[in-house]
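All remarks here apply to the structure that follows.
Every protein chain of the complex appears in place save one, which is left out.
Here is chain A:
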Amino acid sequence: MAIAMAIRSFLFLLLLFFSSLNPILSLYEDQVGLMDWHQQFIGKVKQAVFHTQKTGRKRVVVSTEENVIASLDLRHGEIFWRHVLATNDVIDGIDIAIGKYVITLSSGGSILRAWNLPDGQMVWESSLQGPKHSKSLLLVLTNLKVDKDNVVIVFTNGRLHAVSSIDGEVLWKKDFEAESLDVQQVIQPPGSDLVYVVGFAASSQFEMYQINARNGELLKHESAAFSGGFLGEVSLVSSETLVALDSTGSILLTISSHNGKISFQQTPISNLVGDSLGPAVITPSSVTGIFSLKVNAITIFIRVIGEGKLEVLEKTNLKTAVSDALSISEGKQAFALIQHAGSEIHLTVKPADDWDGNLLKESIKMDRQRGLVHKVFINNYIRTDRSYGFRVLIVMEDHSLLLLQQGEIVWSREDGLASIIDVTTSELPVEKDGVSVAKVEHNLFEWLKGHMLKLKGTLMLASPEDMAAIQSMRLKSSEKSKMTRDHNGFRKLLIVLTRAGKLFALHTGDGRIVWSHLLQSLHKPQACQHLIGLNLYQWQVPHHHAMDENPSVLVVGRCGPSLDAPGVLSFVDTYTGKELSSLSLAHSVAQVIPLPYTDSTEQRLHLLIDADQHAHLYPKTPEAIGIFQREFSNIYWYSVEDDNGIIKGYALKSKCTSEVADEFCFDSRELWSVVFPSESEKIIATVTRKLNEVVHTQAKVIADQDVMYKYLSRNLLFVATAAPKASGEIGSVTPEESWLVAYLIDTVTGRILHRVTHHGSQGPVHAVFSENWVVYHYFNLRAHRYEMSVIEIYDQSRADDKDVWKLVLGKHNLTSPISSYSRPEVITKSQSYFFTHSLKSIAVTSTAKGITSKQLLIGTIGACFTGFGT
């Protein structure tokens, strides 16, 4: 079970982990948790709704950017249940209705689902359609009761729906298509059964509709024009007042509706701030009477005092995050404010009507490696002395989730691990004589307690908690979770780079986090605004000085989303997690090629190719350039342009001819290109062999007792192309107009070694390349099933070598060098099989010497996990 439920990202880790084990067929059921581990993550939280009724377990329901909806235990942060929606099923809003259903709106507002709160069972699902695309808004009217039913108001695709929360029936619907309306908000004033729909029409017209929530009847429609136009969002301040910005972002508009009249009040932002520094942004919040503006890095809190008068409450240039309002008692609201100050965060809970009357003020020490607070969610509870206590849930820059209560971090979840973008491994430290890394029992009492527990366990007296304690003790003392290298190299550190730009080191024995490091470059805003982590490479793996030198990894990042944004390199020690150095590059990073050469300090040479196809050598040392010059003519690479259907091969030409002398920069020349006809073929997948793969045997005995020599080349590229029509979803094309072509291309010469067409097949293609074979998975439309094919490539020029006499007499050419320049005589063998499941990922095991037989590891869509021998 544990295996089957391992999530996508962790599949990936497990793949790596078990790639180092000899083939154990499987686990016995009673070994689960002892030999393996599995962890579940949810991703960066977008929205959280608390459910803290007096009875039952306290929980919080969250929706995340990874399209996960989950219910978490508020005491410990464990997952009660979790559902991963499809990748295009983005969650727009969540809420809780009638105290037992979680309502989610997803897929651009077209799917409304209700989940049972205790067990996560889906209760109903409705499909909501509308005439045009628009913003989607979800509103649960908790105070409007129709036969114990809460009405869910959904605005989606230009249509307003009222849905019953018991069975998902649409009670009424109303179109807003006629008036080219851009709806901004759906508002329900507390204690009434009216719903207001507010929006802009034709960008300068403000529109407001009053609708009876019981039957969808349009009661009132008001509109007013404002010549300046509007920018972005409106924020509701009170039931009669809204604030918006004009199209330049420099004038604040207070829109108030009074007795059916809409009036605008204009306030230039420069009046409020003093000197206007740039366009302002209204931060969405729901606190009555107060809203906040962000002008550059300054946050301004403003109160609206009737009739459009504004009062500045506070100006701060600290990094600030504000929660939504929480109603604590009759008409009273409170909200939480978190500000960063050095290594601490200050949490203040303020009532909405009194800025200075803090309900709570706490300082909490925060790990710098978590970055800034991105989101705050507030909840209250009643203490034993009947006063209010507050707890807040905060989402950090590294996507972790923390619960703060009474000035302490109650629990934290490292949900950044839900979005892993690259993984590499690192050896653990060598065990040194005299110094034991494993901690000895703290004191005698601890030791005695442990033994008492174990005794209880053997005498069958232990309670379930005791059993869990014994289990964890056993795990701690067991061999597999030690922090030192083992003889066979099975224990390793997994270095993981997440989408949030954080590095984690996980121990393969039990999956615990050894250290984590938020890439420091993120905190130099002038150097790099939006750092995106790209890849991880092993930078330095010391063998000669393994006792006193630590290995390090290279983290390659990019400043900003565009491909030609400048790159950032960071070097991180894998034992301590400290950043050794970082480099902001002047050039972009399109491709990183780890070269098979190391310098005298065992730093691996890396070639960075930028967007203009210049090659840059790292490390920038004279020694490195010396090594590089020797191998200058042996370096080749290729680039794949999916959009144009071109694969190009390159070699180095000369030093860069730029005005700034840079001896580590090289020009490239194009050697070859393979152009696929765009009307019939589109590249959908490319795979190469792993660079560090070791092959043990060159020959393979095939079924008829014959021996064949594997064609082992590091320069082979597998490319799959499909008919442009068939590159979409399954079922969109007929078998006649779809085909899939698989190529094997030599990346030095550009020669196509093999080409095979699968008629009536289409993607998505998942492929893995190892030794002399490639396995790929695709969809066969004729049989309407998935298929897997294997292509094996053999060297025909050495076929005569299998004569024993020639071997004995020394007349063989086994020792003759193989060159990629020469035209190889190869033959290929291929086989196809039906495969039942859809795939998410496919990988192959690898071992240090390449002796152990290979196993294919397949992650299927149902998060199951299969292995095959080859």
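Keep this in mind: contacts are C-beta pairs under 8 Å (C-beta built on N, C-alpha and C of every residue); 3 or more make two chains touch, one makes a residue touch a chain; residues count from 1.
Quick note on the criterion: contacts and distances are computed from a predicted model.
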{"item": "Absent chain [UniProt protein name; select from \"Signal peptidase complex catalytic subunit SEC11\", \"Cell cycle control protein\", \"Protein phosphatase 2, regulatory subunit A, beta a\" or \"ER membrane protein complex subunit 7 homolog\"]", "value": "\"ER membrane protein complex subunit 7 homolog\""}
{"item": "Listed residues A:Ser329, A:Ser581 or A:Thr836, member touching the removed chain", "value": "A:Thr836"}
{"item": "Of A:His258, A:Arg630, A:Arg714 or A:His784, the residue in touch with the unshown chain", "value": "A:His784"}
{"item": "Option touching the unshown chain, where A:Ala97, A:Ile111, A:Leu403 or A:Val589 are the choices", "value": "A:Ile111"}
{"item": "Missing-partner contacts on chain A, residue numbers", "value": "1-5, 14, 18, 21, 23-30, 32, 35-36, 81, 83-89, 110-111, 113, 116, 119-125, 127, 129, 729-732, 764, 779, 781, 783-785, 836-840, 845, 855, 857, 860-868"}
